[in-house]
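Every protein chain except one is present and positioned as in the full complex.
Chain lettering (A and B) follows the sequence in which the chains are written, and residue indices restart at 1 in each chain.
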Amino acid sequence: MTAPHPHVDFSGVAVRIGLATILRDVDLAVAPGESVGLFGSNGAGKTTLLRVIATLLRPSGGRAYVLGTDLDSQDRFDIRPRLGLIGHLPALYPELSLLGNLEFSARIAGVPIPAARKALETVGLGLAADRRAGEASHGMQRRVEFAREIMLEPDLLLLDEPHSALDPSAIELVEHIVAGVLERSGAVVLVSHDVARVAPMVTRTAELAGGTVNE
Amino acid sequence: MSDHFWRQALAVARRDLDRERHSGEVAWVTIPFGAIALLLVPLAVGINQDVLERIGTGMLFVVVMLFGVLTAVRRTNIETPAQRDAIALLGVDPVAEFTGKSMATAVLLLVFEVVMGAVAVALYGLDLSGWGWMVLVMPLTAIGLAELGTLSGAIAASVQAGPALVPLLVTPLAVPLLLGATQTVESIGGDGGNLSWLILMVIVVLVLAIVGVITARPLQETR
Partner (left out) sequence: MTSRRRPSWLDIAAVVAVVGALVFAMTSPRVEAQGDSARMLFIHVPTIWLAYLAFAVTFIASIAYLVTKKLNWDLIAGSSAEIGVVFTTVAIIGGMIWGKATWNVYWTWDARLTLTAIMLFVYIGYLALRRAIPDPEARARRSSVLGILGLVQLIPVHFSVTWWRTLHQTNTFRPRDIQMDGPILAALLISVAAFTVVYVALLRHRYELAQLDLAAHEAAAATEGPVAGDAVSAPSIGSSGA
């Protein structure tokens, strides 16, 4: 009974939005301590799959478990605080400062507020803390989102195109964060179309094509 | 209600007020625009002082209602899908989110009402005899409109035609607030009639709160 459940356990998962089939028959298992890179061309359904794993989109068919919870049940809301997602569009509030954004996340998640500044310093934005998010570059905004995940320490981290808009030092940061999650026996799923850049931080790769996963 | 509920509700309210503080949309756009609307009325109906005095309070609340709807629409509009995803994954309680958003919008609407009230008094030379009631009427109107706005915003969220839909959804349902506000203030005779109007407004505010709480969870599920 204590055998480690996979953090992600999908079999035959399908997603249809309206009349369009985005994913079909997706089998995917990600064990604790694993980091899986998902590749695929534009429109292959990578982002959709990440949103399903993140409980933000309900699968229309198949069996889907995340952190041991059936995604078809109401319990899926309870695991949300244990998930981290960095989407490819920034989710910051442009009117708030970089620090203000992080402090908001801390308040909602119930993390001590000083952790926000500390995380911001970790990602190298300590001096830009008071800058308005709307005036920060895309790369800086991404760093803030990385800071959020450092602060919240998710058990399952989902990254959508983590390299976009990042300079080399920030890419090292991503590797550092991924390593941190794996050390805690968490798991990482990251989506990219750039196999070479992602290779150093994944333990396994899979390809998403034709709406399904081929390992 | 637990600590964590109020912590989240207050955080959401604070976020919305902070966003407004930096963007100044209500302060620098909605309020001046509302003041222009009040200024336009005499241009259209004539500057007869008696007429203005008679219709002034009513015009004030029509402006409050229409611009309140505008503010509510705006609130729902400024939240992007990515932001909605992010706050959902932080584990926000949907009821706390509803409460926090309504609180922030209510505060903004109350400020709007107070400024518009002052403008209306100055422009129309209103008789202030029934205005003691405003101390209760203005907050109730603000809370009710804020709840309605947050609710219909959630109903129309991530619907493509959403921003166009919200005014249609809110305005007819806001009628009891409009009538309650104007009738309490100008209630004829003062024979306790204003009290029943006030009670009606309180009931509306409570009913909207209950509906908001019950439906917060199903509305948060985007799919």
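By definition in this document, a residue touches a chain if its C-beta (ideal position, glycine included) is under 8 Å from a C-beta of that chain, and two chains touch if they have at least 3 such contacts.
On a predicted model such as this, the values are computed, not experimentally measured, just so you know.
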item: Selected residue (touches chain absent from view) among A:Ile17, A:Leu89, A:Ile113 or A:Ala179; value: A:Ile17
item: Contacts of subunit A with the absent chain, listed as residue ranges; value: 16-24, 40-45, 60, 208-212
item: Residues in subunit B touching the chain absent from view; value: 151-152, 155-156, 159-162, 165, 168-169, 171-173, 175-176, 179-180, 183, 187-188, 193, 196-197, 200, 203-204, 207-208, 211, 215, 218-219, 221-223
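Note that in this section only the chains that are shown with their structure count from here on.
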item: Geometric centre distance via CA averages, subunit B-subunit A, whole Å; value: 37
item: Complex contact set, residues of subunit B against subunit A; value: 4, 7-8, 10-12, 14-15, 18-19, 21-23, 80-83, 85-92, 217, 221-223
item: Interfacial residue positions of subunit A with respect to subunit B in the complex; value: 51, 54-58, 77, 80-81, 83-85, 87, 89-93, 95-96, 100, 104-105, 107-110, 132, 152
